[in-house]
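Only a single protein chain was left out; the remaining protein chains are all shown in position.
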Amino acid sequence: MSIRERLSGNEAVATAMKQINPDVVAAYPITPSTEVVQYFSNFVANGTVDTEFIPVESEHSAMSACIGASSAGGRVMSATSSQGLALMFEMLYIASGLRLPLVLICANRALSAPLNIHNDHSDSMGVRDAGFIQLYCESNQEAYDNAIMAVKIAEQANLPVMVCYDGFITSHSIENIELLENEEVQKFVGKHEPHEYLLDESRNISIGPLDLQKDYFTHRIKIAEAMKAAKPIIKKVSEEYAKLTGRKYDLYEKYMLDDAEYGIVVLNSTAGTAKDVIDELRKQGIKAGLLKPRAFRPLPYEEIPNELKHLKALAIMDKSDSINGFCGPLFSEITASMYSQNVHVPTVNYIYGLGGYDVKADDIKEVYSNLQEIAQSKGNYEIKHYLGINYGGENDGI
Amino acid sequence: MKKDISIGSNILRDGNSVEFKTGAWKSRYPSHSKEKCKNCMMCIPFCPEACIKQENNILTDIDLDYCKGCGVCAKVCPFNAIEMKDTHDSKKEVD
Partner (left out) sequence: MQVGHRMCAGCGAPPIVNQVLRALKDEDNAVVSCATGCLEVSTCIYPYTSWRNVSFVHTAFECTSATLSGAERAYIALKRQGKLNKDKTTKFIAFGGDGGTLDIGLQSLSGAMERGHDITYVCYDNGAYMNTGTQRSSSTPHFADTTTSPAGKVTNGKMQKRKDLTEIMVRHNLPYVAQTALYGNLKDLYEKAEKAIYTNGPTYVSVLSPCPRGWGYPSDDLAIVSKLAVDTCFWPLYEIENGVYKITVKPAKKLPVEEFLKTQHRFKHLFKPENKWMIDEIQKEVDEKWNYLLMMEEKTANS
């Protein structure tokens, strides 16, 4: 039986965590993920969950305590954003390096400086090589669903999972949502059965050794292989979830893409805006479509290019910038995937919405309109664009 | 039956560094005199290698496979029952 509710993204995720009932949650408040921790503390205070909550003194300690609890044999979750995720950077690599199946909720927010509390993807993109599986969510419903699936994916892949959704846009907006019953979630995630853990009463183990060159290289390859092997795991867990809920998830979602001439690749909530624009453009006879990656880690590098190869022009939209003098991270990874699969489509990069700068339907329309020009341009076009903002160059004294 | 090979870099065995001998590090070795030794056991907790063995409160052996020749035992011994000798001489003794 599903329960109909109206919840903010943060409340939906906190509800998922309540239903998962993890052994340990260690977290530190940071906008815009703070509410997750607040709601969850209430569950702890009222005995709704059995979880040991550790109100740590920093995000670095939050991830460290999660690692300690997970390596001890517990099912472990946490939540953070922005600077908090940046402070965890060192420990994220250790969580994945130790092959710990913990789940980290990330309400995406811009990184300093300048200080900004609003949404972009600089934080989770900044840790894209940390060895976390990364699942991106368009809506509150997706955030809820992915939080539940993340537990199972992590424990099967022996890798940590980060569930990313847009700060404020998703975290604080109230939407209609369908929830599972507590028992259904419990049954779906099942019992946590760690293989190698500190509190194993049948043997003593040592976790986190120093590796010399050859062992280090070998262990790092194992992590990379585990990430590759996570692809079928994500698909399988999503299929099981679809049987339970009727809500289907894959490594990515397509919208009007199969017969499209002009496509965009975009993450999270902006995909919702873009779908409305596509509906409107389709009525005008413009064949617009989109691809929304759900899994950015592992990168569906074989599948995605295949979905894009028929396009006349493609825009890859990045809500963060790599500051590499060229493009954003999604652009570099998707174009590299396309090249590796011998898919060659005129492709441009749009950096949009940094620091939560509003992305309107008209902005997305502008992207599709430019794509139509690019398709005609015979290769004479700019690769990198900043969307919806009047930037007057280096001397722009706004 | 639990696997002996870790999914990551975990070490699933307890205290297996016993397989890694550090005795070759030393340039001096402790020579223990049973006559002088009063089995006071001062040397045992001080030994950084924990390679001085005892049975029923009798010092039985200093395990040279692990001893790094630091000489701490010889200095803490109140009865001068441990003397540090050159490993060069040790080879002679073995020969």
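Which chain is which? They are A and B, in the order written, and residues in each are numbered from 1.
Here is the rule we go by: a contact is a pair of C-beta atoms (placed from the backbone, for glycine too) under 8 Å apart; a residue touches a chain by one contact, two chains touch by 3 or more.
Quick caveat: nothing in here was measured; it's all calculated off a predicted structure.
Participant: With touch defined as in the header, list the contact partners of the absent chain among those displayed.
Facilitator: Checking the complete complex, the chain left out touches A, B.
Participant: Tell me which of A:58, A:176, A:306 or A:377 is the one touching the absent chain.
Facilitator: Checking the options A:58, A:176, A:306 or A:377, the one contacting the hidden chain is A:58.
Participant: For the full complex, which residue in A:32, A:68, A:101 or A:305 touches the chain that was left out?
Facilitator: Missing-chain contact among the listed residues: A:68.
Participant: For the chain that's not shown, point to the residue among A:181, A:215 or A:358 touching it.
Facilitator: A:215
Participant: Under the stated touch rule, tell me which residues of chain B contact the chain that is not displayed.
Facilitator: Within chain B, the residues that touch the unshown chain are 9, 11, 13-22, 25-26, 42, 45-51, 63, 65-66, 68-72, 74-76, 84.
Participant: Considering the entire assembly, which residues of chain A contact the chain that has been omitted?
Facilitator: Where chain A meets the chain not shown: residues 23-24, 26, 50-52, 54-58, 60-62, 64-74, 76, 90-91, 94, 98, 198-201, 204-212, 215.
As a convention for this text, only the chains that are shown with their structure count from here on.
Participant: Give, as an integer number of Å, the spacing between the C-alpha centres of chain B and chain A.
Facilitator: The computed centroid separation for chain A versus chain B comes out at 54 Å.
Participant: Going by the contact rule set out above, which residues of chain A touch chain B in the complex?
Facilitator: It comes out as residues 97-99, 158, 195-196, 202-209, 211, 215, 219, 222-223.
Participant: Considering the complex alone, what residue numbers of chain B touch chain A?
Facilitator: 2-3, 6-12, 14
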